[in-house]
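Report on the structure given below.
Note that this complex is displayed minus one protein chain, with the remaining chains in position.
Naming follows writing order (A, B, C and D), and every chain is counted from residue 1.
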Amino acid sequence: MLLEIEGLEVRYGRTHAVRGVSLGVATAEVVTVLGANGAGKSSLLKAIAGAVTPAGGRIIFDGADVTALSAPERVKRGLVLVPEGRQILVSLTVHENLLMGAYGRRDGDVARDIEGIYARFSNLAARRDMLASVLSGGEQQMLAISRALLARPRLMMLDEPSLGLSPLLVGRLFELVRELNRDGLAILLVEQNTRMALRTASRGYVMELGRIVLDGPADRLADNEALAAAYLGSH
Amino acid sequence: MSAAAGVRGAHPLVVSAGVAVGCVAAIAGLAALPGGATLAQQVVSGLMLGGIYVAVAVAFTLTIGVLNFLNFTIPTMFMLTGMVAWGLARHGLPFTEAWHWALALPPGIVVAILASLVVERFTFRYLKTRHGDATEHAIPLVSSLGFLLIFEHLVLIVLGSDAQSFPVRFRLDWQVGPLVVGLPQLASLLLSLAIVFWLSWLLARTRTGRALRSIAESPDTATLLGVEVTRIVPVVFLLSGLLCGVAGALFVVNYSDVSPFMGDHVGTKAIAAMVLGGLGSIWGAIAGGLLVGLLETLGIHFFGGDAAQVVVWTVLLLAIVLRPQGLFGGSRIGKGKL
Amino acid sequence: MSGYWSGILAILAINIIFAYGIFVTATAGQLNLGGAGFMAIGAYGAAMLGEQLGWTPALTVPAATLLTALVGIGIAFPVLRTRGVYMVLATFAFAQVVTGIILTQPALGGAMGLVVTEYVDLPVLLGVAAAVTIGVFWLTATRLGLAMRALHDDELVAVLMGVPARAVQVAGFAIGGGLAGLAGALYAHHFSFVEAQYFSPLLSIYVLLFVLIGGTQTAWGPLVGASFFTIVPELLRIGGSWRYVVFGVMIVAMMMFRPEGMVTRTLLARLMGRRRHADAG
Amino acid sequence: MPMPDEALLTVAGIGKAFGGLRVVDDVSFTVPRGGRLGLIGPNGAGKTTVFNLISGVYPLDAGTITLDGKAIGTLPPRDRVLAGMARSFQNIRLMPHLSAVENVMLGQQARASGLGALLTPIGWMPRGRWRRDAEALLAEAGLDIDPGDVVSSLPYGIRKKIEVVRALASRPKLLLLDEPAAGLNPAETAELARFLRKIAEGGTALLVVEHDMGFVDEVCDRVVVLNFGKRIYEGSMAGARADALVREAYLGADAA
Partner (left out) sequence: QARDIVIGLTMVKSGPLKTPGEATETCVDIAVAEINAAGGINGRRIRIEKFDTGSDPRQAATAAQKFARDDNALAIIGPFSSGESAVAFPVGERLGIVQISNSASQPGLTGNFSYAWRLTEDEGKQFGRLLTSLTRKGVPASKAEIMFISDERISNITATQFYPGLLRARNISFGEPVSFQYRTFDVAPQVTQILQRGPEVVALAATPDGAGKVLRELRRQGFTGRVIGSQIFADPNSVELFGPEGEGMIIVAGFWWDRNDATRAFTRKYAEENAKRGLTSKRIPHHSDAQAYDIVYLMKQAAERAQVTGEASRIAAERTAFRDALRGIRFTGVTGENTCFDAARDAELPGFIIEIKNQAWSLFDSFPADTCA
């Protein structure tokens, strides 16, 4: 397993957002985490990325315990999060945002990689020297994913990446995810677009109220009655 | 980032060289006029006074432009340098007889830097913006005011509330014809200029500069991108502490006195200078500093000491209202976070 | 009551009124670092009306309050063109201009200050402070208060919900200015003396601290903040000069651990929730 | 009773450019009374900008906007709200320090004009008219939350819905929704669609921007498709699916 989580707990004051979650992502695997609003998916990813401090549990990445490491340290090891709501830097230009993605890198290929991104997303190429604040919602999402890719991750966590993308781009996004995965990138995907997510992932977990209530191979989950029930909601 | 914009726009090196030559020529011309010597001296005094404001204004601009943090302890750093140096020298430290006054200044600067780092440790480090509304950004403002209280009263307890003479015994004035030019002030002006050139290059062009600007916008996102916020931010505080320290030292050399309140006046005027020039624009801080210095001396010359203060602040008030981004500022900085 | 505590209470009452003056604009998201300027106008207004026209405090205090409220409206229009730090500094500059003008006007006593003959005693101060407190609590509970808090969070959206933003903000400056002026007028009559030097930037800073430390989310904030700032240094009195250092440390610690101020809505909700719980059980 | 096909909102030839880039270019469409129009198009097509032009966030460069027979294209945003429109935002913009019910009560602002309404203490009256109204609306939307909860601690999906409810609280004639279903799971999306249809049945016209085609199908009776700021299609959703231009620019080849 590339990433292993054991008994992870996240608390915000009195809110207990993640309750003893354990899961794993193998090298070059796409794993998806599904769940209703407020189930704790984003909190889980943030804890793995080091953006929130877990109240308990262990995070093991590539054989090493990274629970105590800072977020930048984890980025350096290749554990990268594309956060919910994009979080692009609106006071920097598009190009500078991409450069920031490669912040931790010291190699000389950054410029080439950025050109690769521009080739893939022509919207970004056309706006390379504009402030990122003027991008449309979908363009911002492209920027956020591109930026994460530039960190050369080994495991990329995507928090609702299809949010706000056009159907065409959603299709392309999942294509991209599969393609990246073929190139050896492990992906942990949180999605509301259940259909697409399960079609792309090999395994899936379903969260409810901070706990994992269901897990298994993606195709089995896709036609699981219990999953439908979890989504149709008991509330 | 307006600092970056400044570099991309007009070439500041060319502009400032032009301005400098123009100023010297104007002052020389003025001095040559019958009865113009007094006014010329006032202009020189104004520019030199502005030199002190510039350094402190740049220190302010640095934290607000880079970190979006209006650091009210900056005047205290300035004061600490002077008072600590005085305290040391008074007790004969460091131990070299004739020069110990001058030698006490570097330790003073070091203390200012350390104090600045302490401020960073307990204010910026804890700054967790949650929702991005208008007043919660006042947090650093409040805690830096807390530090203002701490440092000022520590100095009062240890060193007393009196102004003290700091007898630097070397003549540091430059007599040009009828005019007296203070060398320390000139030095502080040139030094600030040099630092500003370097800073604007750093911010606009380097990896560290981009990291700093990312932190300014969102420390959380910067962290997720791999920026070691806790390692980079202290650099800014170190720089601003250094600037204040150097400004404080030059102040001491120039005016030969120190007091626990010496930062207050310089501080408020430096803020005025920064705003006049445009928040976050380091070039603006330079122009603003010189302008405030000139406004003050000419205001005194033509309207008297009290009215001059009213003049300075009225001009500032008008400037903010009529041109809220300042002379050189971008429109974004300073609208959100304090 | 002991003389000492009645002295402290008088200061507290004035601080509370003053703090509410700053709070009213702060709830709408406008930081006013010119509190001392407004207070000075109220204080000098009351002093001049009392000494020149021989009015009694029953007249001078409301008149000075009204005057300051009008100044608040007048200054609101230019100041509201600015945002964030610019507004902080614009209001700061305003206060500097006010005290600067007072210092240069011999008619206002210049640096010598003015003696105020009519005395207003503690019970009046306490009564007014209580009335102001109730008034502000009421204000925050109204739709106007809601509109202010909405402007604080997101001005554009508030406007798109139909909030008359400009009018609400100007009203905020009028009420806030008026309250600061009221505090000044009471100050003049209670301490029998006003001088420009008292209305220093430090005073503006302190009152803003009252409000920010107390918390701008609920009307409890200024009450708690002003009390904290007035009473804690007294309790630390035994510490001599160290008391200000300790106090500074407390401020820094407060911002580290309760950055949104001492009283937040969540805190209140929790307290109320508990009480409801306790009632039920 | 309003005439079914009478135009409530008429947008005629509006345009907007940012620094030379024409983001909205000569766009026209109408929303009939009680109608349900979808505004779709690729990312960056200018949909949100159209919303911003209609609600007055940006001034128009060209064209006119008429709401209920009144030209509103040059009015300040607040007057447009008073004329009967309300909107939600693509990125949630609730007031983070206000509770859910207070956010909704803020939406009532347009109905509560006048000094008297401004100075009534709504906060102290749990049983007051305004508050009851707001709570009822929250319940109607199927939001099973404590109305006193501060919104910043609520999950994304819930906040998204509160935003719709807040816009509804002004009882608008026209409701502009910018990607209301984004971030909702399929079950919640379906529920929201049901809720919006109910609202539309009550006579409120809808103008919806959304990328979830299933949702658009459910909610809207007609769509306008934008691409690079220009209208490239107007008609039924089924027609859009069949349109080659729309497929190429927006839906993608594999869209069924």
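Just so it is clear, contacts are C-beta pairs under 8 Å (C-beta built on N, C-alpha and C of every residue); 3 or more make two chains touch, one makes a residue touch a chain.
Note that this is a predicted model, so its numbers are computed, not measured.
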Report task. Can you pull out the displayed chains that the omitted chain is in contact with? Result -> B, C
Query - Sole contact to the chain not displayed, among C:Leu53, C:Val115, C:Ala167 or C:Met272 - result: C:Val115
Query raised in the report: Which of C:Ile16, C:Leu33, C:Ala90 or C:Leu103 sits in contact with the chain that's absent?
Result: C:Leu103
Query raised in the report: Can you list where chain C touches the absent chain?
Result: 2-4, 6-8, 10-11, 103, 110-113, 115, 119, 191-193, 195-198, 237, 240-241, 243-244
Report summary line: Residues on chain B facing the left-out chain by the touch rule are 38, 41-42, 45-46, 48-49, 52, 153, 156, 160-165, 167, 173, 180, 251, 255-257, 259, 261-262, 264-266, 296-298, 300-301, 304-306, 309
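Following the convention adopted for this analysis, only the chains that are shown with their structure count from here on.
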Report task. Identify the chains adjacent to both chain B and chain D in the sense defined at the top. Result -> A, C
Requested in this report: Look at all chain centres (mean of CA atoms) and spot the one farthest from the centre of chain C.
Outcome: A
Query - Inter-chain centre distance, chain A versus chain D - centres from mean C-alpha coordinates, in Å - result: 29
**Report entry** Interchain centroid distance [CA atoms averaged], chain A/chain C, Å
**Finding:** 48
Report summary line: By the touch definition above, chain D meets two or more other chains at residues 96-97, 153
Report summary line: Residues of chain C that touch at least two other chains are 152-154
Report summary line: Residue positions on chain B within touch of chain A in the complex are 1, 207, 210-211, 213-214, 216-218, 220-230, 332
**Report entry** chain A-touching residues of chain D, taken from the complex the two chains share
**Finding:** 18, 41-45, 48, 90-91, 144, 153-158, 179, 182-188, 211, 213, 249-252, 254-255
Report task. Can you check the complex and tell me which residues of chain C touch chain B? Result -> 26, 29-31, 78-79, 81-86, 88-90, 92-94, 96-97, 100-101, 103-104, 152-154, 201, 205, 208-209, 212-213, 216, 241-242, 244-245, 247-252, 254-256, 259-260
